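All protein chains but one are shown in place.
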């Protein structure tokens, strides 16, 4: 595991718990020391990491998207034919398409793995969307099974599925050739942002349901609210989010998180209303434009 | 229970199972006979229904929105002071605001109950959003508890909640004065439609991820796809919906239903792409306009 | 003319210039004095206005939408059968539908006139969209012809039109029954807001065309701009608005106004970015929802 930040360190912990032999490397000494304190092997240089693993090696990169290329440049020369590099970060899928060719020519397998689950992944497991060649995916199947949430993570079984659960039912999927993993992850995030917007807009209508009870500015330029008698509600948003979690059509994991947030901070005053653009939303819209499919949400 | 269609008949079944004494009425003889065959009392005229219940009575109307007013007109003259009328259909919340005043003047309680759960409600329970006066809500609490999914229906408990679960945690909520129940239900449906659109748009990007592999029409009027090499994926949508159900941020009940539908019909060819406008989406947008809050999704 | 604000006073001036006998009334003494100073008759009470006109009278109301009903309540009792009331303000068309019935019962004609042209109308003329009964429209045709911009106001004649110009070619139109004038004016404003948004969004893309030349915050959460080399332009927005006024497809009166504004204030720093909601945008979207037609713009 290269990169022992929040994601990488928890993933190596989850693998270690499940009995896999792991070595963790990070440019920050404290991050390496932290996993060593938990009984997981650490490496202080790329070469140490390589030496600590028997070929064929599996090197999982869990570094910021902006650092993936230079990290590959560091490790690739140290690898042998048959080793596998895994890009587990938030890369643009096109970069993975471009990276795979040169590595393949040198006999190195390359996988791109989109990972969902975030800060809850250590306990819940990570949903894994994988692109790259089949042989490497198959060899790493036990790793993916340990990282993924497993069959029991879904509340019910999909109608028509029976027998031994396939990998999708266990929480990981080989989506296609190089880039396919991050393509599916990109769209996943695009959907996520649309879902969040839908909840936000609806909750905002509820939060303003008392607009008829308040005096709006009256001037010649502004048309009055036509029917103030229909906007007199003081609604309890934390309770509404809670009741929707049971039996309603809008129940979801995002709603569970929303209920947590609203109970702790009913007006969400601790939130800035601003979010960094990690790229997936922007890239999903760009893909929709390229494909010529509508994406108003 | 007035109206023994899909919703009303299953609700009366769920109440009967839980030990409540119920009488069902419908203009269709067969609908009444169906519940009688299951040991539930039936009535063949409004007066029979009234006579079969001891005062104070609770009359739950589960009829199409367009028929609520005439059904109230039929039953209201038969009711006594202290009886309660419940509008459980898909009414516009403003109609319930308007209905409550005249009934209140005659000493009749009036509740509006937005109900989510649809065809799955008999087994899963119904999420209930309620508007009207507190006394009537409290008297009907055992009924709401039987109809609602109950505490165990949510996968986890919201952080910070402890002790005896309140009604929101049991699946029903008194939202506020008359109309509040259908207002919250209206917004709930508005959110639902936004969620569905988000999934649909994202899945459509996945379904068209092979656009670079196909020849597009080439003419002087159409700009070519700039980078066809990045749109060469044949993605397995049923498997992707399945893998997202475990550990991913977009897991939800709607996604569970989507996975069911995609497994049975991977290209959704059995769907018409058209849906009747039951009003809630339209009304939610109108409310957002009245409140002056944004609602692009 | 009842209401001698910016709109009403200029309209009465334009009518007076064209030889019509006019009397102006306003609750503000100074407004009446101002037109009297220009040789136009003034009235200081509603009764004075009525007395100064020979029956059948034409009373044009040019007051804020919120004051139309009370102004009608003031004047209607003073009118005789055959008189005509004209609502020239920014009323919601539905209010005019509701107003017309009671006035018609009393033998009073009622017209609703949507008026476009704003502060430039005195010189350019006013585009008039009219609803109400045909007899009253025909009687007022000379008034409408004086207020409207006239045939020469358009740069070219529409292909296929020939002979004597009809009223539409002279700048006014009887659109239909009561409310039709304000309905068409409402949609006109809805279109206007869409046009303004289209220009604003495009100009904003031009204004930010140098985004690649500036350093964006670099952090692990934010995806970098993929191709900064393509965003290095410092564009001259006042000049671009100017060049588009000649021969381009986006030439329009709104663009002429935009060119004025950008030349005087190239970054539009004197504008607040906020506009009062006079209702038409909101009502147009509500009409689109009622009609079930799309209106994303």
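By letter and in written order, the chains are A, B and C; residue numbering begins at 1 in each of them.
By definition in this document, a residue touches a chain if its C-beta (ideal position, glycine included) is under 8 Å from a C-beta of that chain, and two chains touch if they have at least 3 such contacts.
In this text the structure is predicted, and so the values were computed from the model without any measurement.
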Inset, instruction - Name every shown chain in contact with the chain that has been left out of the document. - result: A, B, C
Inset, instruction - Using the touch definition up top, pick the residue from C:54, C:73 or C:159 that touches the left-out chain. - result: C:159
Legend entry - Contact with the hidden chain (one of C:3, C:24, C:89 or C:190): C:190
Inset, instruction - Identify the residues of chain B touching the omitted chain, counting contacts across the whole complex. - result: 64-66, 90, 92, 218-224, 226, 276-279, 282-283, 296
Inset, instruction - Considering the whole complex rather than only what is displayed, give the residues of chain A touching the chain that is not shown. - result: 277, 282, 285-286, 289-290, 292
Legend entry - chain C, residues in touch with the chain not shown (by the definition above): 93-94, 97, 116-118, 121, 124-129, 148-151, 153-156, 158-161, 166-173, 175-177, 179-180, 183-184, 187-195, 197-199, 201-206, 208-209, 211, 225-227, 229-236, 239-240, 242-256, 259-260, 263-264, 284, 287-288, 290-297
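Just so we're on the same page, only the chains that are shown with their structure count from here on.
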Inset, instruction - Based on the touch definition given at the start, go ahead and assign the chain network to line, ring, star, complete or other. - result: complete
Inset, instruction - Averaging only over C-alpha atoms, locate the centres of chain A and chain B and give their separation in whole Å. - result: 30
Legend entry - Whole-Å gap separating chain A and chain C, where each centre is the average of the chain's CA atoms: 51
Legend entry - Inter-centroid spacing, chain C versus chain B (mean Cα positions, whole Å): 43
Legend entry - Touching two or more other chains - residues of chain A: 226, 296
